[in-house]
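Remarks on the structure that follows.
This view holds just a subset of the chains, kept in their places.
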Amino acid sequence: MTSEFILEMSQISKTFPGVKALQEVQLNVRKGTVHSLMGENGAGKSTLMKILIGIHPADSGGQILFKGNPVTIHSTNDALGMGISMIHQELSPVPFMTISENIFLGRESTYGKSFWVNDKEMNQRTEELLNQLEISLDPKMLMKDLSIANTQMVEIAKAISYNSELIIMDEPTSAITEKEVKHLFKIIRGLKDKGVSIIYISHKMDEIFKISDDITIFRDGQYIGTKHVDELDTNKLISMMVGRELKEMFPKEHAEIGDILLEAKNLSRKGFFSNISFNVRKGEILGFAGLMGAGRTEVMESIFGITKLDEGEIFIHGNKVNIRHPKDAIGHKMALLTEDRKLTGCFLPLSVRDNIAIASMDKYTTSGFINPKKINTECAEASIKLNVKTPSMEQLIKNLSGGNQQKVLVARWLQTDPEILIVDEPTRGIDVGAKAEIHRLLCQLAKAGKAVIMISSELPEVLGMSDRVVVMHNGKITGEVKRDEATQERVMELAIG
Amino acid sequence: MKSESIVEKKNNEQFKAMLNIFMKKYAILLIFIVMVIILSILSPAFLRPRNIMNVFRQISIIAVIAMGVTFIIITGGIDLSSGSVVALVAVVAASLAHPNQFPLIFAIIGGMLVGALTGCISGTIVTKQKIPAFIATLGMMIVARGAALIYSDGRPITNFTPSFDFISGGYIFGIPTPIYILALVTVVSHILLKHTKFGKYVYAIGGNSNAALVSGINSTRVVIMVYTYAGLLTGLAGVMLASRLSAGQPTAGVGYELDAIAAATIGGVSHSGGIGTIFGTIVGALIIGVLNNGLDLLNVSAYWQQIIKGVIIVGAVIMDKRKNR
Amino acid sequence: TDKKAVDSNESGPSPTTKNETKKIGVAIADFSDQFQVYLMEGMKDAAANLDGIEVVYVDAKYDANKQMAQVENFIAQEMDAIVLMAVDTEASVPMVKAIKDAGIPLISVNRKLQNQELAVSYVGSDSYISGRLEMEAVGEAMGGQGNIAILMGSFGHEPAILRTQGYKDVIAEKYPDIKVVAEETGDWYRDKGMEIAENWLQSNLVINAIVANNDEMALGAIKAAEDAGVRDKLIIAGIDATPEALEYLKAGRLDFTVFQDAKGQGGGSIEVAAKVAKGETVDELYDIPYVLVRPEDVDKYLK
């Protein structure tokens, strides 16, 4: 008898030191469907997938059937060989290798049966693959030169290139914009037509309802249930995920908009952006929209003193300021939540506490010496306030789930008590519950008279949260839209240029 | 009922987690204690107070260097120059300690400043020129040795005030002075690393230099300070060595950098940065010291000592890792 | 060849049980140095022929600080006598004092100590003399004319300093027409000596003789000269008369070496130490002289 399921996982448990990540969960995926896996940050979604792909061994007692047959997967190689591939939540490019070398890593083409690797053929096949996915990149580019969004596209291409029967996509759209998402969905539908099954993980509700056939929900490492997409709506899904009703997603509150806090005039950086002028007022949330690579991140990095401006002036409270290093920016009560959590955010070998405290050490020290009580209580409070799921403040941040890491970083910047808060993709990889919390928090900050600049590639988020939206294209500002005039169409128009 | 068992389970798990953390932190100490027990069974001389003092006195120089090196490795760097700098400082301090010339403190401070200067130079090259610490400190290793030889014309510098001998050869309340110095440096380094802003920045830079930048940390300054502090300690070690030998030898200290790095590494300091403790380094230095001392006490032939020493160092680190899992 | 002395010690975990046995601690500068290997061989031969003593050997790996630690360990073990071949005779001052303070008799070997008066006896020869002997032979062979290049041992090593000093004094006193055109350290190693000699022979320097602080470096220089085809235009000399160097001497590849009686020094020091440990009186100085070895004398030294 052939089963209708391509994959049946049952009774899977996983224990990490100090953390029970999964408790006897199950997951059954029908052939040729898109099966979404939903759950809050730290629910255990990635962990289950890592077990399936052979990165983590499961605790004993569970069972995996693939195409109806029991299988044991000891290594990624086993899984790939069986016809399972995966887009990992944490992007892992090999920076100094080319796109084609990255894509064909582990299965390079050779000249016949010789040992000599055929780079030419690999480049050609990569070119075909990228064309087919309508990604315009040179296969010989080094990964380190790609933007994070392009890096993600390459990883998508790589997972697809295995021609697997089951593809796991763990938050494949966390770093790309609507346009690429649409594109990815076209690819996914094509794969489905060919009988390929997909396990899809995302925190973006609209995506889930657009693409899924079935949805399985986890909460706190436990299996909650599996439903057909038609049986669910957003509210039902969310209540299954968080175990309670959730209030509004974009809890925009009215805030008194005051004087200009930060003003940028004619900022330019060769090769990245030019003539950038904008301002943001007290109590305002200023959205920055644009397609991937529009240059938004670069502008904010320059304002924050990470990279050098070639031209332009910055005013805070109407006074011209000279920011040459992030510490100057922090001194002017600015904060920057960066878009790449791993590269510029987390201190992986350090504890949750130290990760929270690091940007505001002056607060916890007197003449250089740390006040242990103060640092412990304040950081613990901050992490509780943001609902960071961690066994203790001493836990290393590298052992937290992606979403919880993000919350820690938010906590870090709130500790600096900023007046101007720049957040770059603040809810990337964050679950609905936490997302709403962060949104609420941003609104509260605005209400308290802070200025917030929010870069986001999620249009509903930008539109739902911003008082004004600045749109960038190709290193230039193409327009500015007020809240009441801002529609998806209008913003997309400007973003395309 | 049910809720009770959950509580119990929780407690149990918490206990396991705590045990786990304890083992992580102190596995290397356990290994050290096992070594001590074995050695004291094999050689009755080993646990004699006099011998224990010997061990501490013998490791004091390497341990002082290793504490500075710990800071450097935590930032993700390395220091190959320690041995040569020890020699340079030894000859300079010895020449400053000539009788009837300057007060003794000049030799001590002068030596430490020379050490700090070399560290400052290495740190500046590493940060400002952005070249690998390996190369910068390899250069310093070669240059400092050359400078020591030129300064002393290749000969040991002797003839200094007898009071200089006190630094390494004296006793206070029956305990050798180097033990006090070692204790002082340990406490200061530990506080600096764990309880100050500077220390947190050291970990942060090694943990993720990009994130450190974004967090407003002036890495350049912190890293230069780290190398300078390490140089200062290496300078102190040089003064201690000159005092111990009653001579500033331009050829002294060969290979000390490896011993110091090994002590730190055995003690759990990670070469990828962001991880390590002063406590671990001290235990690492003790393991090396006890090994050297014990193998001599047991009268193991010199060639075999090498084999045993190599195997035990690697074995200790393996055991340490095992325990951590 | 003979590890008996060491082995018997390893098997006796509790040395205090044998009251009759006297313990002698031997601290050597560097076991991997060729000369010191032979020195130790002499010690082991002597120890095997003596009753009632137990000898412990330790290796300082050419680190004065390590040697000090080892001497401290000897004191802690309450040795009956200590034989010391110092890494550095100046830097050994405090350890000699410590030995004296502990009331343990000290015998220095091969190198006379800075504070030799604190030791009971010295067994050895004078490195300075060996340098003189070597240079006198080279100078004579050169007819008192020409240029020499000096291959030195490691910086700061005492024999390197004293031997080189010996060369220079001989030149100043006897051969004013000989010029030192190059000096470089080969760290006692054959490979480094060879590399330096290769470079010298390619440079514009006119070199008539290469005078090496030891045989190893001289052998390296010989290989370099032979390869460059200029061996017959050069005089090359070393010190130590190692077995290999004697073969080279016999084959006419090495011009001179200086015999230092490693086994005599080593054996002598152990015999003296044994006497001291048993309370017998000994002389303050046992001189074991250096002898120049010319090709015609080689058979006397080759066994």
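Read from first to last, the chains carry the letters A, B and C; within each, the first residue is number 1.
We take it that a contact is a pair of C-beta atoms (placed from the backbone, for glycine too) under 8 Å apart; a residue touches a chain by one contact, two chains touch by 3 or more.
A quick note: this is a predicted structure, and the numbers were derived from the prediction, not measured.
Only one copy of each distinct protein chain is displayed, but the complete assembly has the stoichiometry A x1, B x2, C x1.
We adopt the following convention: only the chains that are shown with their structure count from here on.
Centre to centre, using the average C-alpha position, chain A and chain B are separated by 42 Å. Here the spacing of chain A and chain C, counted between their Cα centres, is 70 Å. Distance between chain centres (mean CA atoms), chain B to chain C: 34 Å. Not a single residue in chain C touches at least two other chains.
Residue positions of chain B with contacts to 2 or more other chains are absent. Contacts from chain C toward chain B in the complex involve residues 3, 6, 9-10, 13-14, 16, 31, 56-59, 61-66, 68-70, 72-73, 75-77, 88, 90-94, 114, 154-157, 161. Interface residues of chain A, counted against chain B in their complex, comprise 17-18, 304, 306, 325-327, 329-331, 336, 338, 343-350, 354, 357-359, 361-362, 365, 368-370, 372, 391, 394, 412. Touching chain A in their complex are the following residues of chain B: 13, 16-17, 20-21, 191, 195-198, 200-201, 203-204, 206-208, 210-218, 270, 273-275.
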